[in-house]
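Have a look at this one before I ask anything.
Left out: one protein chain. Kept in place: all the others.
For chain A:
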Amino acid sequence: MTGVRFPAHKLHCIDNEDKRILLTATGTCIQSLSLNDGKCMSVWPRSDDTDSDDDDDELDGRPVKRLKLEDGQDNFLRRQESEGSEASIEIKTEGRQRQKGERRKPKIPDLTLPHVSHLVTTSDGKHAIAITAEDKAVRVFSVSRKGRLRQLSSRSMPKKSCALTLTADETTILIADKFGDVYALPLHPTAGYQRKSETPQVQTNFKPSATALTVHTKGNLEALRQQQTQKQIPPKKEGLDFEHRLLLGHVSLLTDLAIAQAEIQGKQRPFILTSDRDEHIRVSRGIPQAHIIHTFCLGHTEFVSKLCIIPWAKNVLVAGNGEPSLRVYDWQRGVETQRLDLRETFCRDLETCLPLDRSIGKLAVSGIWPLSYNEKSRGLLVALEGLSLLFVFALTRFELRHVQTLNLDGNALDVVDLREQHAVVVSIDSVHKPCSVKEYRDEDGRDVDPVQIFTLRPEQLHEVEAEIFGVRLERNANLVSFRMDGISIESLSNKREATGYNQDKGHEKMYSVLGEFIYGLENLRKRRGKATDEEEDDDNDEAAGAAEGGLEEAPQTA
């Protein structure tokens, strides 16, 4: 596996006048690639932490803390050198010209490094925010003009994060986690923050929650017995040592998170949208009123996987799920305006690109990306997990129309659009065979470009029917050719469960080890033992837990 390199599973783009950078999450690294010439400008974590050659120009006048990165973060390349194995690689990232077809050995990162699972930037391009999976850390970086990432802070969350976004004013990070909670963190940790209970915990003397009188069921008795065997109530788990706020929670794994705005009584008001494994989309008021639920957007019969608020039609929400279908909502009213069964819509395309190792019923929407170049050239790109296709849609008011299907050299992973160039950058899975999430390519197949570029087709305005503003795209290999550093996927080998969603015991493995990390949506699908009514699942352990103190026998009288 040492020869296999990570694809760019997450992309983010900074495209300002003086800073044109494509950030890519590749395994344990974040690479900064120049949008001008495609060169790799910098890789985080770095071997050296000297800033001498760097430009600290844009740090908001904030004092630059010369944080020494934690151990393991800055040893990245040094270790490889000392390993001296044949896998060690050239260290210079710049000025290298690779001949087409020439294959280099990928770098093997420090195997203890955590993997980058989420990546966003502030719109001014000054900061990048990433989540690393194994240590559940939210890391905030400054991004220099030369693409250098310097870590400003790292905060470890209590639970594995599932989605990350910023509030509209970009001062607050929102994080949705696997336990169903959404937390708000200030972009920069508040200096001098004190944990709520800073005083050492006084050991509370044991006081049973129940007496023999209150207990009358088997479950209660057992719980009481357990309590009594405890000498003391264990001190409460320590809180987080940075400022954070629990905004809201579902009793379900959260799958996505989005912010939105709507006019309420003449004023623009913020909202937070959250989607979960149990088919819900909740619309809550924004901070500081996220505990007030505005409405729900319901109707899905499988887990909701993606939320997309349409930037040019802010009252429209497009949600994708594991049916797989796309649902369009007037989210403010919680009203569904369109339901598009993707198996029907794409049946032609799927025939030619049938998933190799999955049935059509086991597909889920893995990405929805809005594209807007001008008033007449707008559309949505949609990806299904583990398919080497991208679907282009036009949107009229509250309706989607499928206008084009793009064939990719590998499964679609992430998309960013370059507005100025009228282009989109698509990262693809260069490791698995197209349309597989399990089988690796042969060695020859791995040379595909992990990033592909498409540009607007010039004739599109004539082609799209009246009233429908859409985009059509075509492959464009000339715009810029990105030269990413190859990072070996070796680091995944010991971290299976830490990187994917729950590894399901007893179930046939859906994904390869890499697939478990870059995909994983199928782990959200419920295995319904029997056909139960619309939405219930019987197999969770809550059911077992709930019976804990429950009634044991039927009452005498009916």
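FYI, a residue touches a chain if its C-beta (ideal position, glycine included) is under 8 Å from a C-beta of that chain, and two chains touch if they have at least 3 such contacts; residues count from 1.
Note that contacts and distances are computed from a predicted model.
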{"item": "Chain not present in the shown complex, as UniProt names it (candidates \"General transcription and DNA repair factor IIH subunit TFB4\", \"tRNA (Guanine-N(7)-)-methyltransferase (tRNA(m7G46)-methyltransferase)\", \"RBR-type E3 ubiquitin transferase\" or \"Rab GDP dissociation inhibitor\")", "value": "\"tRNA (Guanine-N(7)-)-methyltransferase (tRNA(m7G46)-methyltransferase)\""}
{"item": "Selected from A:Ser252, A:Ser305 or A:Gln404 as touching the chain missing from the view", "value": "A:Ser252"}
{"item": "From A:Thr167, A:Gln261 or A:Thr295, residue that would touch the chain that is not displayed", "value": "A:Thr295"}
{"item": "Contact footprint on chain A, counting only the chain that is left out", "value": "179-181, 209-210, 213-214, 216, 219-220, 223-224, 226-227, 234, 246, 248-252, 264-265, 267, 269, 278, 280, 282, 284-285, 288-293, 295-296, 298, 533-536, 538, 540, 542-543, 545-551, 554-555, 558"}
